[in-house]
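Sharing a structure below in structure tokens format, with a few things to ask.
A single protein chain has been omitted from the complex, and every remaining protein chain is retained in its original position.
Right, chain A next:
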Amino acid sequence: MGDATAGAGAGAAPPYRPYRLLRTVTAHSRAVSCVKFSPPDGRLLASASLDKTIAVLCSSTLATLATLRGHSEGISDIAFSSDASYLASASDDATVRLWVLKNLPNSNPNSNSNSSDEIGDRCVRTLRGHTSYVFCVNFNAQSNLLVSGSFDCTIRMWDVVTGRSVRCIKAHDAPVTALHFVRDASMIVSASHDGSCKVWDAATGSCLKALIEPGKGPAVSFAKFSPNGKFVLVATFDDTLRLCNLANGKSLKVYTGHVNRVYCITSTFSVTNGKYIVSGSEDKCVYIWDLQGKNVLQKLEGHNDTVISVSCHPTQNKIASAGLDNDRTIKIWVQDA
């Protein structure tokens, strides 16, 4: 159970209501690498794992609706299209696969095991082009473009309809660890092990800005735009999360207290009830910070290994977290009403 740490520091704002563990799901036989709620309503929860499968669960009952098999290596990242009809997955077999999620069975609680109900292959396309592990993948808002980053240091943009690689940007000098489209899909932010975080123009593929220059600091493990696209949340391998202003690149808020030195841990914004920053950590906890006050509001304990990925439900006060090999579980945390 999580314990709430000292004062949220908001006199006028309502007091912080702690999250508690709701359920634990074991849907994989190996480390879970990524967990995501589906936009726009969070009806589905998808998780990807080193065991080369993706489990699609109903987020309310946590019953397994489908298990997507097809990759020949472990999967590092998944992304939903904006209406949750397609799922893209980035894998170590250097491909990105596009899966269709229509006609999923209604959630009758089969079981939490990997029993698949598949008649026929749900994989619609395999996108080949990268020459090394594909590490991160994301759709744009209108879901006609996919962007993927890889250990071959490039960013590739794919046309969803034809599966063609529209653009290949030699983005960095080291593996690309994170990619994210801005809200109106005009820009892409990329983070890399070379310590840089760059912003690219989605239409031309040109570099608009280097938020953090390469070589100046520790490797950047994660980067993401804020919902309104004005700020970028950047995670670096020195146990720090920064909120940077996109226009001038200055870091406005710094969040510390967690441990992040080895793994590319995802973090996210929680905006459903109060504004928080949520992130996993290598000390097996999920950290929740107050966005404005930068203090740690809560540490959610319960995992047995590094919490590698967190995702916030788009409408409910729910957080999903995933743990690595020693843990292999997905935990759902809710805020008491």
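Assume a residue touches a chain if its C-beta (ideal position, glycine included) is under 8 Å from a C-beta of that chain, and two chains touch if they have at least 3 such contacts; residues count from 1.
Everything below uses one rule, namely that contacts and distances are computed from a predicted model.
Missing from the rendering is one chain, named in UniProt as "Retinoblastoma-binding protein 5" (options: "AP-1 complex subunit gamma", "Retinoblastoma-binding protein 5", "Auxin-induced protein" or "Phospholipid-transporting ATPase").
Contact with the chain that does not appear here is found for just one residue of A:67, A:190 or A:226, A:226.
Considering A:180, A:193 or A:258, the position touching the chain not shown turns out to be A:193 (whole complex).
Between the chain not shown and the residues A:18, A:163, A:217 or A:314, the one that touches is A:163. Seen from chain A, the chain kept out of the figure touches residues 31, 33, 50, 70, 72-74, 76, 81, 83, 86, 92-95, 98, 100, 102-103, 120-129, 131-132, 135, 142-145, 151-154, 159-166, 168, 170, 173, 175, 182-184, 186-187, 193, 198-199, 201, 203-204, 206-210, 213, 219, 226-231, 243, 246-247, 249-254, 262-264, 269, 271, 275, 291-294, 308, 324-325.
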